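Just below is one structure, and these are the notes that go with it.
Missing here: one protein chain of the complex. Every other protein chain is in place.
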Amino acid sequence: MIRYILKRFLMMLPVLLAVSFVVYFLMDLAPGDIVSMMAPQDATEAEIEMMREEMGLGGTLPQRYLRYMVNLLKGDLGDSLSMKRPVKDVFFERFPATLKLAFASIIVAMIISIPLGIAAATNHRSWLDGASMITAMLGLSMPSFWLGLLLIILFSLKLGWFPSGGSSGITSIILPAITLGAGQAGNLTRITRSSMLEVIRQDYLRTARAKGVSENKVIYKHALKNALIPIITIFGSTLGNALGGAVAIETVFSWPGVGRLTVSAINTRDMTLATGCIIMFTIFLTLTMLIVDIAYAYADPRIKAQYSK
Amino acid sequence: MNEKNLILDVKNLVVRYETEDGIVNAVNGLDLQIEKGKAIGLVGETGAGKTTTALSLLRLIPKPPGVEKCDFMELDELNMLDLSVKELEKVRGKDISMIFQDPMTALNPVFTVGDQIAESIHLHEDVSYIEAQKLAVGMLELVGIPGERANEYPHQFSGGMKQRVVIAIALACHPKLLIADEPTTALDVTIQAQVLELMKNLRKKYKTSLIMITHDLGIVAEICDEVAVMYSGNIVEKGTLEDVFNRTKHPYTEGLFNSLPNINDRKSMLTPIKGIMPDPTNLPEGCPFNSRCPYAGEDCAHPQVNRQISDTHYVRCSAYDRPGFHINRKER
Partner (left out) sequence: MITEKKYSIEELQAYKKRSIASEVWRNYKKSPSAMMGLIIIVIILIAAIIAQIIYDYNVDIVQQDMMNRLQSPSSTHFLGTDQYGRDILVRILYGAKYSLSVGIVSVAISCLFGSTLGLIAGYYGGFTENIILRACEVFMGIPSILLGIAIMSAFGQSLLVLMFAIGLVYVPMFARTARAAVLPVRDQEYIEAAKVSGVSNLSIIFTHVLPNSMSPIIVQITMGVANGILTASSLSFLGLGVPVPAPEWGAMLSSGREFIRDYSYLTFFPGLAIMITVLAFNLMGDGLRDALDPKLKQ
């Protein structure tokens, strides 16, 4: 088991390295770095380059990248131009908010999709099945930021039940979580339904009925536990989608997370901040997905058996 | 009929499935009586209606598309036709239980085998769950699996051992009647022998009545006291082992015996029964075996009735109304 964890971890490192290079490379290509913005209007290219050298930002791309990575490993992501603070501080200040939103949205998604998927599967081909599938389809196809704005119109502006932005207290997380969750619920409902349809046909349910287990228990204990396996398997990528979707939602709801931070960093051409955000975001996402995968391997008896032998 | 001390008494069971492609007449007016403590083999080809009959006895036919009609069905003097869903759930697993054909898919992969046995005990006996788990370990040992394995999952067991677990689940509450639907078909021959041996011993221990559904006459000879031969949704011949094996009466039964390869006569050709079973969505009037029967006559086009040969033996064949009729198979 430990070996499996170590192996996965080691395989992850070169991927992260490559990711950091790709992101750095792309962001580096973007016109306008700190120095050229700070330099006086009439400075020549040579003078700007000299300024870069002085500030430790000169050299060829590989040199700059190496320097960046060394600093990253030391925990230094540079300083944000727009916020006048170390990128690292700004990022970690905001990251928990994004995590909170992502997890809240997954909870919302599960609350919607699991019962709906079960209802659709156990009432296969009835109107309930059709209606659930149409709803799921709509959820999948809706732009999340549009749904967010619609919810703001209805619940914030017209009804005044929830705030339309900021992060003050429990109420402010509800609308963004529902928005983000609804989008994911579309896909999760479909998966729950098809998984449940698979499981319902299985022989072991007949064994349970022959034992005298009540129909309710057959569905909610015997069948459901099996049907949820695919959902749990994709929890990692669900989280990935949630974190990715948070970027737009944070903007809609002025939620103080790293998604909104990244977008405003780009809009203000604060490349150091933007680069740091995207790289850190990706690193954390990959790490989280690895942890989820390992936790799953640990929890599923079939996989656990493979690794303890 | 109560002097006979019956565990099961079924009269005129009819089961059909109403599907988009037609109405499948799976069981057509079946009568069945089993005495307490006896084992009866229910023999027939695939599609004869054996499994449907078994499921119907447990009231597990999926409705829709299944439609059931029965004049009389009593399990140890309990009227099965009148029971509510809750009452049925109490009876299943406790008074009557069933073993299915494929052990590989019969167990829930996400629960331990111990839990799956304990669930049955906990449902029907008045014990705590901890007690039930202890009893479950006992059952495991009884079927020849070390008790420590109770916390393992089905995928960690071989096919033969899985089937033992299934037997343990079925017998955990000492049911009065056990229905075994081809329990050894999916297993290797050597494992087959072990499982049959196990079933024989447990039957003796608990005095369980048994319906053994199989297409293998050898298994019937091994483990059963009586035989009922099913064809196209009905029993065409029923009697003791002696009756059916040595004093065969029905042409179909004869055909079954003839199609067994003869180990002593290696050179002889196999004689299968010509033709195939009639389409259950389009059953003929009269005897369903008519088109394949070497003794077919005019009387075969009329609806058939049971003809008593002896106290224990009856056959459903109108040919026996013809004077002097007998089949080719000799009596032993």
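To keep things simple, chains are lettered A and B as they appear, and every chain counts its residues starting from 1.
We adopt the following convention: a contact is a pair of C-beta atoms (placed from the backbone, for glycine too) under 8 Å apart; a residue touches a chain by one contact, two chains touch by 3 or more.
As the structure is a prediction and not an experimental result, all values here were calculated from the model.
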item	value
Interface partners of the hidden chain - shown chains only, full complex considered	A
Given A:L16, A:M50 or A:M83, the one touching the chain that is not displayed	A:L16
Contact residue for the chain not shown (choose from A:I174, A:I200 or A:I266)	A:I266
Chain not shown: contacting residue from A:I191, A:L224 or A:A274	A:A274
Contacting the left-out chain in the complete assembly, out of A:I2, A:L157 or A:I170	A:L157
Chain A, residues in touch with the chain not shown (by the definition above)	14-16, 18-19, 22-23, 25-31, 134, 137-138, 140-146, 149-150, 152-153, 157, 240, 243-245, 247-248, 251, 262-263, 266-267, 271, 274, 278, 281-282, 285-286
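The rule is simple: only the chains that are shown with their structure count from here on.
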item	value
Distance from chain B to chain A - Cα centre to Cα centre, in angstrom	55
Complex contacts: residues of chain B adjacent to chain A	58, 60, 85-86, 88-94, 97-98, 100, 102, 105-111, 119-120, 123-124, 153, 155-156, 166, 169-170
Complex contacts: residues of chain A adjacent to chain B	202-204, 206-215, 222, 225-226, 229, 301-302, 305
